[in-house]
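Structure incoming, see below.
As you look at this complex, bear in mind that one protein chain is not there, while each of the others sits in place.
Up next, chain A:
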């Protein structure tokens, strides 16, 4: 059956339902959000149609600036740490037997799909004073008394790396598996140690993927909204937390929408940067 353009209503029928659903329930809500970002807020939590830039002007306050800088800083830290753990890890599982690979993939997918609420709860328990890891250290005689490690920046970072690392592995996995094993064999034959072969052959061959993974992990971390709340203090709140807070608890939908639009623009710019970097590195 050759592929040919669809003709008439009947042949177009299959695309009508998905097309309508995606238009009505993705384009329209997205457009509504963009529109609301220009609306004027009314006392009492409602908003009226208008065209004001006041919601965007609030970006210029030091408070917003701090949140933005912290969000970016946290996302970069999470992306870098995740990549440092994920790259050797993915390399090793991509070299292992198929059964081992499948087991690791199941574990990683399970953790990736786990609710942020549950990951946050699990880490807050693990880092708590009563049930936490410090009890183990006390028992081993390495510490005097158990200590609470939450809330704090370290806890937020750990929780978010826990969530982003499996994601980074799954983005890296296809390229790592397809990497030609003769490349490293050649390096080994010429006398390179495994470590040297990894750094001088594997990593340069994958540089496009590495950059892409870093940026994907960055965007992923930028979207985190619960872990900073569960594991951090209000000073660790990110842009996503602020958006939720403004929309639901401060009832300032226009400002929340303006921040969301801004977040979309940052994410899109980064995706474009990924593609651009990919082209540049390949050339």
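Note that in this section contacts are C-beta pairs under 8 Å (C-beta built on N, C-alpha and C of every residue); 3 or more make two chains touch, one makes a residue touch a chain; residues count from 1.
Note that contacts and distances are computed from a predicted model.
Per its UniProt record, the hidden chain corresponds to "Spermidine/putrescine ABC transporter permease" from the list "glycine dehydrogenase (aminomethyl-transferring)", "NADP oxidoreductase", "(2Fe-2S)-binding protein" or "Spermidine/putrescine ABC transporter permease". The residue from A:55, A:184, A:213 or A:240 that touches the chain not shown here is A:240.
Within the whole complex, the absent chain has one touching residue among A:105, A:137, A:183 or A:277, and that is A:105.
Those residues of chain A that touch the chain absent from the view are 1-6, 11, 14-15, 17-19, 21-23, 25-30, 32-33, 36, 85, 88-89, 92-93, 98, 101-102, 105-111, 113-126, 128, 130-133, 135, 162, 166, 170, 173-174, 177-178, 194, 219, 222-223, 225-226, 230, 240, 243-244, 247-248, 253, 256-257, 260, 263-264, 267, 271.
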